[in-house]
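Below is one structure, written out as structure tokens; comments come after it.
Showing chain A:
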Amino acid sequence: MSDFGFHLAFWSLAAMTIGGASMIVVSRNLIHAVIWLVLSMLGIAGLYLTLSAEFIAVVQVLIYVGAISVLMLFAIMLTPRAERDNSQHIKTAGPAGVVVIMVMIATMWVAIDTDWGAVREAALTEQARLIGESLIKHYILPFEIGAVLLTAALVGAIALARQDDEDAAVHAASLQAELDDDGSVDPVDVVDPPLPTDGEAST
Partner candidate 1 sequence: MIIGLEHYLVLGALLFCIGFFIALSKKNAVGVLIGVELMLNAVNLTLVAFSRFGTAEVALSTQVFVVFIIAVAAAEVAVGLALALVVYRNRQTISVDRTTLLKG
Partner candidate 2 sequence: MDPGFPVLSLLIFLPLLGVLLIALLPGRHTPTQWLVQNAPGNPSDYPKWIALGISLGALIIALVMFIIFDRSVSGFQFIDEFDWISAEAVGFNVKYAFGVDGLSTPLVLLTAFLSVVAVLVSWRIDMRTKEYFAWLLVLETSVLGVFTSLDLLFFFLFWELELIPMFLLISIWGSGNRNYSALKFVLYTVFGSAFMLVGFLALGVAADTFDFREIRADAIAAAFLPAPVIFAFILIAFAIKLPVVPLHTWLPDAHTDAPTAVSVILAGVLLKMGGYGILRLLFTLMPDVGADADLALAIIGAVSIVYGAIVTMRQTDLKRLIAYSSVSHMGFVLLGVSALGVTGMSGAAMQLVTHGLITGMLFVMVGLVYDRTHTRQIADMRGLAHYIPLLAIGMVFAGLAGLGLPALAGFVAEITIFLGAFESQTAAVSVSLLGVLLAAAYILWALQRTFFGPKDEKWSHLPDANHWSEYTIIGALMALIVLLGVYPSIVMDLLEMGVEPIVHEIEAVVSAGAGGG
């Protein structure tokens, strides 16, 4: 890759990434925000390519662009009556900005100021094979645990998302409570809903 081409690619991709991310901050519609996220993710995938990490770039596109964004869109669709105005920020956005600026200064300072000891010019080759090998050799344990993690997340997400018999009563009670009060319930009065009657006999 020519030097100029590399420069062009980097800067344009960087602009795309940052621009996309920035648009998330300001976009009015939540769905638009997800679209901007996709753009930003794509930009990052491009950046991975400039870093010669093809495998990661592919994974990035598949998972983030293909899966996560869709998941988010589904979530937005499934919550039709929820507030979708993305441009309104909460009251503490000001302090949040200050903190973020502090974080920015810190991270950038460290990024620029530190001697990272970068030595290598050549990129890693045969990434997919190496990664695969190391996953089943060196990183077999994290790999297996990661599998369990995904299972757990999957099972958990299903358990949460599906509506069991006992959940209907709970949700109904919640909605009723939502109508009865304006959300200003004192947490001290947290009372578990009564036990479902269809449960087994208590011991």
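Picked so that all candidates are chains of the complex that A comes from, given by their letters.
What we mean here is this: contacts are C-beta pairs under 8 Å (C-beta built on N, C-alpha and C of every residue); 3 or more make two chains touch, one makes a residue touch a chain; residues count from 1.
Here the structure is a predicted model, which is why all the values come from computation and not from measurement.
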Out of 1 or 2, the chain that touches chain A in this complex is option 1
So, in the complex, the side of chain A touching candidate 1 is made of residues 6-7, 10, 14, 17-18, 21-22, 24-25, 30, 33-34, 37, 40-41, 44, 47-48, 50-53, 55-56, 59-60, 63-64, 67-68, 71-72, 74-76, 78-79, 81-86, 88-93, 96-97, 99-101, 103-104, 107-108, 110-112, 116-120, 123-124, 127, 130-131, 134-135, 139, 142, 146, 149-150, 152-154, 156-158, 160-161, 163, 170-171, 174-175, 178, 183, 185-188, 190
